[in-house]
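Worksheet for the structure shown next.
Only one protein chain is missing; all other protein chains are in place.
Labels for the chains are A and B, by order of writing; each one numbers its residues from 1.
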Amino acid sequence: MHYRNRLRKNLTLATAAVAAAVLVAGCASKAGSSGGGGPTGSGSAAASKAPLVIGASVSLTGDFSDSGKGVQRGYQLWADTVNAKGGILGRKVTVKIVDDASSPTQVVTNYQNLINKDHVDLTFGPFSTLLTIPASQVAKRYGYAFLAPAGGGPDVFKQNLDNFFFVQPAPTTQSGDVFANYILSLSAADRPKTAAYAELDDPFSAPIAENIRSKFEAAGIQTVYKQVYPSETQDLSPVMAAIAAKKPDVIIGGTQSEDAYVQVKSLVQLKYSPKFMFQSNGANSPLEYPNKVGAANTAGIMSSADWYPGSKASGSDAFTAAYIAKFGGSAQTVDDNSAEAYAAGQLVEAVAAKTGKIDNATIISSLHSGSWPTVLGDLAWGANGAPTGQYSLVQWQGGKLIPVFPTDVAQATPMFPKPNWGG
Amino acid sequence: MHALIQGIILGVLTAGVYALMASGQTLIFGIMKVVNLAQGAMVILGAYLSYQLFTSFGIDPLLSIPITTIAMFILGVLVEVLFLRPLRREDRSELSLLVTFAVALLLEGFMSVTWKTTIRSTNTSYANSSWTVFGYQITLVRLWAFLLSIAALGVLYLLLNRTRFGRAIRATVQNPESARLLGVEASRVSALGFGLGAATAAAAGSVYGLLYPFNSGSHYDLISRLLSIVLLGGLGSIGGAVVGALVVSTSSAIVASTISPSWSEMTFFVILLLVLLIRPQGLFGSTSRGAI
Partner (left out) sequence: MTATRYLGPARGIAFFAILASLPSFNLAHWVLNIAVFTLMYAVMSSSWNLVGGFAGYPSLGHAAFFGIGAYGTALWFQHHGITSGYEPFLLLPLIGVGAAVLGLPVAFIAMRTRSDVFAIVTITLLFVTQTLAFNLRSLTHGAQGLSIAVAPFSARTYERPFYYVLLILLAVAMLVSFGAMRSKFGLALAAIRADEDKARGIGVRTFGVKLLSFSISVGITAMVGGVWAYYEGFIYPQFAVDPLVTIAIVLMTFLGGRATLWGPVLGAFILETAQQTLAYSLGGSQFYLIAYAMVFLLVMLLMPRGIVPSIQDGLRRRRRRAAVDAPGAGPQGSPADPKSRNARSAMSTVKGHA
């Protein structure tokens, strides 16, 4: 799946390469003009009416390009919304988005270039998830605040960067905790007794399931099966067959996207439907999931989300309306990656409104105190940039993804046991 | 024990489609001494074509195979004529690795422009049907895929053994020099052979799309598997490709069912390394090559 596909993405870069052999051959680097030196917020002093340029590197080519484009749409949508209101502190916002093609070397180059070549005013984090750490280090070196809508794994927070803010309700690996909390809130009679875990070997998938597992085991829910599978696994039927043979009450999938679909497909073929089923990702995609597993098979499956259609969070209705107006579709087709990117923008806007300033130092110090309303709910961070909130539990009911837990965001009661496959 | 047998069943059923893909690749090598790194991309293109025919016109992938194979046959001939024929004989085997890799990229670029990079799967009405036989799970779609692959291999066999064209190909594979003396035109055989390899890729692609979700980047996973199979069986041997496919898919399915999917890729790479070190020409390869 994705990492092999990097091959392609990087070769995309190399495209550039040979194209250069032809095009650039003579045109020597027109750069080399400006000397080094840390431009921490220095550009902003120049002219108060100069546009506010925000730079971000996103994977626009390759396997994650669909999500990457979602992020790009979110940034753009936010910039348009803000500019319609007259910009930030009178400055028009422009978002400069460059492609990293999911390459760890390209992402370093991109942030170097954004900061030291184009002297952007602010930086937002990259999408794809594995590139956040090298990118945030470059931003840190030059004193830039780094608002990252993706890549909130444990190692990112271990770096203890004070300029780093993960723009989601909680660290990614804790996104399944809300499911564990929900299960443990059930009465002893309703609570599952046995659990099986199928986990994608990826820093943002398996750990989610592992966190749930440790909570379940502490509460006495027996682990009857656990398997980690690598990302290039095409055939999950051996794993799912082994799970079905154990007849667990709850199946937890530490999934990314296609593996979530394959898990469900296999279980349908095996005719085994557990009482509860949770998938960390893939199942929370309102558009793709029913398409891939068949709408009737989605009923009762749970996942977690930070934004979902019909969210009551701050500015969510305006965001949804603007998204539909600009890109068409319906609330169900709004990309949650766009919402996360949009939230990063909302934070910048909120800091400017509160402090009257928009430099990196102000953003860093402001975001470290208090909580900040976004389309993802109110966000607050610890010293290492780890958000302190929690995700919402969503469940497929009647062909729609609906928040069901915790109660303050719930729009329906959770349905259990999960209906059999096909409805 | 149950898991082991289930693994073997799965492995054998999956082997069919890989045997089909690999037979095309090994055929191309046999005729032209070219390792076709674009074979995986051609399979995925075949999968997209039958996906498109299914979603736009409702033609079942199993029925669209004649259409996709013909289309891909033409494409294969074009690739040979445009990109491989101009290579000089001396450095053909090495440069062809790069050229066919470039063709793979070209196809991949074309596919990601045409179908985007979203994961697709061909969801037929019978995609989720299955039977349980003596407690073992057999899915209808896998069985279909297996039978179809066997049928396609049968057609390939007949084509190679019962037609004049097939005899010309086999003569070229066995001895290019004497084939030329017998009036077989090597360049024509090369073009048609490459076309035939592409056509088998198309058939395999239709089947592959039924079994697995795919996108334009899926060919990287395929090609490493295909190379293992073809080398294991011996480059140029179709029988070897079938055996190689069986060994590779059953061994990895068994390891996945009984130990862990994390080690299943490793298993066949290790088998391959061992075989190559003992018999560099593969299980069924002829000894004459290797020094080229």
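Odds and ends about this structure:
Throughout what follows, a residue touches a chain if its C-beta (ideal position, glycine included) is under 8 Å from a C-beta of that chain, and two chains touch if they have at least 3 such contacts.
Remember, predicted model here, so these are calculated numbers, not experimental data.
Checked against the full complex, the candidates B:Leu78, B:Ala102, B:Ala127 or B:Val155 give a single residue touching the omitted chain, namely B:Ala102. The chain that is not drawn here is touched, among residues B:Leu13, B:Val35, B:Ala191 or B:Leu246, by B:Val35.
Only one of A:Gln159, A:Thr194, A:Asn291 or A:Thr362 touches the chain withheld from this view, namely A:Gln159. Shown as candidates are B:Gln6, B:Gln25, B:Gln39 or B:Ser112; the residue that touches the absent chain is B:Ser112. In the full complex, chain B touches the omitted chain through residues 35, 83, 86-88, 90-91, 93-95, 97-99, 101-103, 105-106, 108-110, 112-113, 117, 224, 227-228, 231, 235, 262-263, 265-266, 269-270, 272-273, 276-277, 280, 290-292.
Although one chain is not shown, part of chain A still touches it, namely residues 3-4, 6-8, 10-22, 24-25, 29, 31-38, 59-61, 65, 68, 97-101, 103-106, 108-110, 112-113, 115-117, 130, 133-134, 137, 141-142, 153-155, 158-159, 201-203, 206-207, 230.
Keep this in mind: only the chains that are shown with their structure count from here on.
A separation of 37 Å divides the Cα centre of chain A from that of chain B. Those residues of chain B that touch chain A in the shared complex are 2-3, 6-7, 10, 14, 105, 108, 112, 116-119, 121, 123, 127-130, 137, 139, 212-213, 215-217, 220-221, 253, 256-257, 260-262, 264-265. Across the complex, chain B is touched by residues 1, 4-5, 7-8, 11, 61-63, 65-66, 201, 227-230, 232-239, 241-242, 245, 257-258, 261-262, 265, 268-271, 288, 292, 294, 421 of chain A.
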